[in-house]
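Each chain you see keeps its place in the complex, though not every chain is here.
Letters A and B name the chains as they come in the text, with residue numbers starting at 1 for each one.
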Amino acid sequence: MTTRMPFLSDNAAPVHPKVWEAMRAADSADNPYDGDALSAELDARFADLFGRECAGLWIATGTAANCLALATMCQPHGGVVCHREAHIEVDEGGAGGFFLHGAKLMLCGDDHGGEGAKLTPDGIAALIDPIRDDVHQVQAHAIAITQASEYGMTYSADELAALANFARSRGLGLHMDGARFANAAAFAGGNAQGAAPKAAGPVDSLAFGFIKNGGMGAEAVVLFDPEQADLVKYRRKRAGHLQCKGRYLAAQILAMLDGDLWLVNASHANAAAGEIATACGDRLMYPVEANELFVQLSEAERETLRAQNFDFYDWGADAARFVTAWNTRDEDTSALAKAIASL
Amino acid sequence: MTTRMPFLSDNAAPVHPKVWEAMRAADSADNPYDGDALSAELDARFADLFGRECAGLWIATGTAANCLALATMCQPHGGVVCHREAHIEVDEGGAGGFFLHGAKLMLCGDDHGGEGAKLTPDGIAALIDPIRDDVHQVQAHAIAITQASEYGMTYSADELAALANFARSRGLGLHMDGARFANAAAFAGGNAQGAAPKAAGPVDSLAFGFIKNGGMGAEAVVLFDPEQADLVKYRRKRAGHLQCKGRYLAAQILAMLDGDLWLVNASHANAAAGEIATACGDRLMYPVEANELFVQLSEAERETLRAQNFDFYDWGADAARFVTAWNTRDEDTSALAKAIASL
């Protein structure tokens, strides 16, 4: 039997052995919900990582992580500015409408956004300023950005600071969807200490993804405002996301933080993406700054690659998306790079 | 160091070794969300168990399981009849209001309910019939019962049939909160084949609990109406409960179903509860039909027990609640029985 070489999605990767180990060890803890010692440790661990006070709450999915944070920033009659191709708009089955009670996603498109589904202060201003204080139109309450973006690009520390300043100037909350935050952090600063703060900037909240990067079913909502954190706790319960055996989720996150496993894993995936990127040359649709590649490939070329046992998604009619992961095998990476170069 | 003897809650029990094994084995599966072979197996497995067609969906918590099922039975402007002490009313942080978009929980109290927080057709009729078709008052759309009930009592097959007939006569859906369904089934029929159908009766949907009984983070919503199942799939996604590594949840449930582990575990817990019940005699507030005991004990008596290393919750001023679990040690059970008998 031939082994396929998987570049479909980091969602499908297995659980990292150290995460398994930590989960098994949590059997001996015995307080339900978030009353256990492992869950209690999270706040301090994230505060260490980001260099400022915060609360860290486990949650089973990124969808819920994003929506819970946003729901505490945006009242039901308000709106959340995001990119037209943001995950919360196109891929979460209406979760925003559910958690935010019908608040509106206010979409920045090509004329209002930056490159690779990134937002810019000017683009947002063009969207929200003309309708300001018009009671007939939904007013923005918050901004949601994605780090790394839907096209695998990252916000620099300067870009984040500019967005945060803009958000403050308009009285808006600023949330970061960090499903691939680890990859963005790895890009921002290698394994160095400041990677996390550099990649988060002064956002108000962050959905810190671990699942694509070696975890099983635990993301973290990191909240830098203690009042917001209190609200999220009640809303997590209300959304059926306060698991009674939450210690197993805490254990996953702690294992990922220990020895910077989250950065180690992401760096591996980024390096693999980088190797493939080099082979893609002009075919690349966006700079590769994380672990996703969007590559112009004709249907015939995609067929050729699939015949060589590579799995990946089509991206429209003339392109493909490749995603690397913490467990991508070096030989698969090299094989793919070589195969693309040979097209 | 003294070991405490835990009778606080089955929520706190560890994960069963066979469940761990099955989860590890799921590493090799690799389709995300519910596209994997393990998730796909669930429908047929539950259909076998209940002897009728159904869909079985994994979900991380009982709160979400109950609310997702109810949300497809009750429109936002309708109501769900439940007992005044039902878990969805008193302990789920307003989850019903969230998932059902403000639908009303219509409460049967002592004058409308049966023993031990169980509902009866007559009690429900007394609540809903007088306001029928009054546009100023919320109309019932569904009924939610708990099996085993909040006081550890069970509905018999006949009682379930009567409730289902009543529900049909009023055009209402009938949902069962089965956080401790396994214990009810064990009480209903030992390890025999018909235990599950006997304990579920002809309900429309069931939140089948595995977490208190040896699982880690996977309950099942079992839906006997295929249209409802389709709705629940969309709503599960929308609620941030469609986990991308869902195969690890499916694996837990399959492990619990294999060799009737769910019944084996529940029978163990029930037996332990039974042994303690015998020692309690007239102190029992309700018949013990599952794994919970509500026992009249003065403050001094509770102090005495705690001094002997037993952990449990107070239940008001003059009673205590004891819960046994799949992992309750026989020696702890005997010790507790003896200690109560000696008070």
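Following the convention adopted for this analysis, a contact is a pair of C-beta atoms (placed from the backbone, for glycine too) under 8 Å apart; a residue touches a chain by one contact, two chains touch by 3 or more.
Note that this is a predicted model, so its numbers are computed, not measured.
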Homo-oligomer size of the whole complex, from 2 visible chains: 4
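Going forward, only the chains that are shown with their structure count from here on.
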For chain A placed onto chain B, the superposition rotation in degrees, Cα atoms, nearest 5: 180
Chain B contact footprint on chain A (complex, rising order): 6, 9, 11-15, 20, 24, 27-28, 30-33, 59-61, 63-65, 67, 92-95, 97-99, 211-212, 216-217, 234, 237-245, 248-249
